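First up is the structure itself, then whatever we jot down about it.
Entry: chain A
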Amino acid sequence: MNSDPSFTSTARPESLLATALWRGMAFFLLWMLLMPSLKRGDLVVGVLASVGATWVSLRLLPPSSGCLRFGRLLALLPHFVWESVLAGVDVARRALLPGLPLRPGFVTCPLGFPPGFARNTFATITTLLPGSVAAGEVDGVMVYHCIDTSSPVVEQLWKEERLLARALVAGRHHG
Partner candidate 1 sequence: MTAGTLFGLCAAALIGLGLFGLIVNPHPLRKILSFNVFGSGVFLLFGAIAHRGAAAGMGGDPVPQALLITGIVVAFSATALAVALLLRLFDQTGSVTLSSDVAAKAGNDTGAH
Partner candidate 2 sequence: MIEILNFGLAALILGLAVWAVVAREAPAAVVGFIVYGLLLTLVWLQLQGIDVALTEAAIGGGLTGVLLINAAVRLRSTESTARAQRPSASTRWLAAALSATVTGALAICVLALPEPAPTLAPEVLANIAVTEVGNPITAVLLAFRAMDTLLEAIVLLFALIGVWSLAPDRAWGGRPGLLQQADPNGMLDYVARVLPPIGIVAGIYIFWIGADYPGGKFQGATLLAAMWLLVMMAGLADAPPISRSWLRWLLVAGPLAFIAVGVVGAVTAGAFLSYPHGFAKTLILVIEFALMPTLTLILGLILLGAPLRGEAA
């Protein structure tokens, strides 16, 4: 698997404790969002739930598997929301106007992200973008199903990849 070094070398070594604290805070925020109450019992159960969730998340996604930079992802959010609106409009047009071209097919798209968490996140986000649904990989190269193979899908995906490389830090190894 030859991946572009620029995608992996940016992974700074995250200490286990720092990751655990960040995630624990995120889960506690989620709890407060679900149950906006400051009663003592509610807070205690909330802390217990966050600790449990953090423990499970550290086992499922150890810090070495890569991370998201939430701030940068948030900055990209308007772009992706707009793109997914375009995706919906695109599909709606093709569904409702019989005259529009429909040339479905597969394209392969070599990506810089190594396999693992970062690439799966990229694939999930791009599935919501216009014209492409990720469909697994062949020999380590991503395959996309396109609704219109005459449109420049691969170039579009590469553009998104460059944007997302800022927010997604690939891990050192699989998983």
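With respect to how the candidates were assembled, all candidates are chains of the complex that A comes from, given by their letters.
As a working rule, a residue touches a chain if its C-beta (ideal position, glycine included) is under 8 Å from a C-beta of that chain, and two chains touch if they have at least 3 such contacts; residues count from 1.
Since the model is a prediction, treat every value here as computed from it, not as a measurement.
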For chain A, which of the options 1 or 2 is its touching partner in this complex? 2
Which of the residues in chain A come into contact with candidate 2 in the complex? 23, 27, 30-31, 34-35, 42, 45, 48-50, 52-54, 56-57, 60-61, 115-117, 119-121, 123-124, 136-137, 174-175
